[in-house]
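The full complex has more chains than appear here; those shown keep their coordinates.
Here the chain labels run A, B and C in written order, and each chain numbers its own residues starting at 1.
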């Protein structure tokens, strides 16, 4: 094993404050594991953090290693580690304090500790994590593919399965073709659901159809809510992954079926979500805020991908020293996930 | 039995279009029951219907009998009635098409048939209903008390119990001291919950304390969200009955505990509800639109009131010919329910 | 339309008391529909009823038309029918009083009205049903296929989906290859589950593998519980369709995963079910009695089959006058369903 490794770090908001450094490979303390990182995936929140400092800890912090989601191999064990052995494939958890059930936090101080946020991140060749902050990775996926599960994959799974109890024959709407939306498509298909993809880009819609989407709506050419009515015989959508946010929630309320569920995930159109009370009450809708998910659900997700043979959709793979190009790609709106390969 | 009876009817929006008429007592057809009405309770939506035509059917309609909630006694049976016998105490259901489970309706056309709305109402000395549109009334309550269960009582029950799975030790916030809110208080206490009442009126808060509220917050003297933090040690509210609506939802999002539930019920501050995404997602909140409830839940509610000995809170009782005064009282904001006695 | 039709009737327990008669086509009364029957499927309970009188009503009854599950076409409407139009494809409900939710019945008198049991059955060329006792049939299935949904299909769906909340990656065990078990296999696959089929017959196991079963265990060659441990790395089964009953429940308790669900469906090994407390409590297992299911779940099931393209497994099709041969086939243990074609 070489003694040094590369890692990215951020000293303040702004891409110019990103730096790739050479540093010593860390050693795992008691209860910790050293992971040789295979791949690291990007999420939209990483862009908000790097560019705008959104969620960035105290400015007097030591440099922050960005990003949260890795797949890799256990390279060394600290004292007292029982969950893993050297050589195990592992992936990280996004919210390490949340094991199962309702989870930590209070009304005033919600559950906030995330990797690459208030905790150090993982964009490095080696990473040390508490053994409780990782789960067994999927056997059926490469590191690049597996690295997309901890945040984007789990968010869609939590919305549709862990919380949504999705079942065959239900109608699922996903908005756009980013990472969470395409996981929503794939997880929907895995459960026998009818999936409708809404996008403003015909090429992306065609690719979504190739992935198995039952219907593709170009929202620039028709009102997508009316299209959902048309495609479902007025029934509506049992599940909507609301990745747009803002006043767009009102459209999702209109598109939802009686007793439908809208999972609030994204904020492209603003932090203040709003919608009409009438649809809300008369259809008895549930709108639920989705915060990624807990560790046990991540284990369920791994099991589902291992069984199904479905491969997460990777739009592009970058090398470790191309992280800035990966961020640029994220700016342009990817089809699925962008991953940095560490190998 | 006299051959005629009194009933109220409405020919167009506006209180001046209300009229008390003398008319023939109707006869029950096949599957129908004739009910001698004991009492009829008022809801806020009745005021919106009478004053603004909100929810009023087609203007070319025959005159609409207003109001939806009665308690009375079965006076005669139509052919083939199996659910009831003459002399049974019954109360009406607000949404007669909804028996149990997820209920009827589509995305475009939600479940809408309500008594005193798209269906004829019940403000009369005698009423004919389909046998499926009524349930056994509570033995432990008077007609005046029992008449408050079908809409206001069931709304609070659906929010907290049928959907909310309320349990002892949880924290419940009710906003104001109208009918649904005071039912929320009573149903909360019935389940061993800690109930916080928020109001701008010290006298009403004092009365709520007398009913058993654990805490009373005067929202004019302090920020009620901060008060909830203070009273719960930052834990927040597990359940909030959001009877205000509009941008007020944002405050409820802030006051809610992790994994808390906000039941959307009212629209005092506007039909467009809105709030911050941050609290929504980081606390994994559920906001659910409550549309009164189904028949099976109403039967559960009757059972709960029969057992507990709790009496619904009646602010005032009016005679049949005083309906207009009852509406005036509703304008002033009652403490609990207003009821018209038909006897 | 011819004026007469064929139907089967039973005057007392015993196959010799079965008779195919020619009788007048019935007329639909108010709220009823006349169905031109396309196909009728057999269930194991029909055999118990015909042979042993198990569930047979009062001996002084009029002749009972056996069987409960049809697919057909609405041929005429009684007065006031709103749910269907002439020409609609419909299938029957097995428990007509159960619309949704928890359903009717008491501790002493459980929900018992079933077609072809305490209510008249459907093995005839034409059948009259209350409009509430039928649902829209699936467009994607033939009458023969659709006729298998109301009891066998719905039983597996209720166990795994409506009650079991099955999700992708979970492990499902089905015992044998009868109608309910093969629906369990298909519905499991539809939801991305890993399905293990247990049987004593290698040929049937091979056919189950062809249908997509992930694993096939011959219980005559190895202990199936140990095999489940082996195939799942000791994890066990999340869902078991317990169609054997009696002391066999004990094996299912041992095979179940932590927090696993065992759906009690069958009684091949006796009416008294039993098993060890240790597995029950230490794995926090749920054993739930499954009684087919409610109408809303049947509608969900139709939707799922319409979308998936999966075809129910039909072992053999008999003509109307071959009902006795169909019963003989049932005695021999079919692979999937046996259906009588009425056309």
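Definition applied: contacts are C-beta pairs under 8 Å (C-beta built on N, C-alpha and C of every residue); 3 or more make two chains touch, one makes a residue touch a chain.
If you're wondering where the values come from, they're calculated on a predicted model, not measured in any experiment.
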item: Subunit number of the complete homomer, 3 shown here; value: 4
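We adopt the following convention: only the chains that are shown with their structure count from here on.
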item: Superposing rotation of subunit A relative to subunit C, computed on C-alpha atoms, to nearest 5°; value: 180
item: Euclidean distance of C-alpha centroids - subunit A vs subunit B, Å; value: 41
item: Of all residues in subunit B, the ones touching two or more other chains; value: 102-103
item: Of all residues in subunit A, those that touch subunit B in their complex; value: 102-112, 228-229, 232-237, 245, 250, 254-260, 264-265, 267, 270-291
item: Subunit C partner contacts - residues on subunit B that touch it in the complex; value: 30, 99-103, 294, 296
item: Subunit A-facing residues of subunit C, complex; value: 161, 165-170, 187, 190-194, 214, 300-308
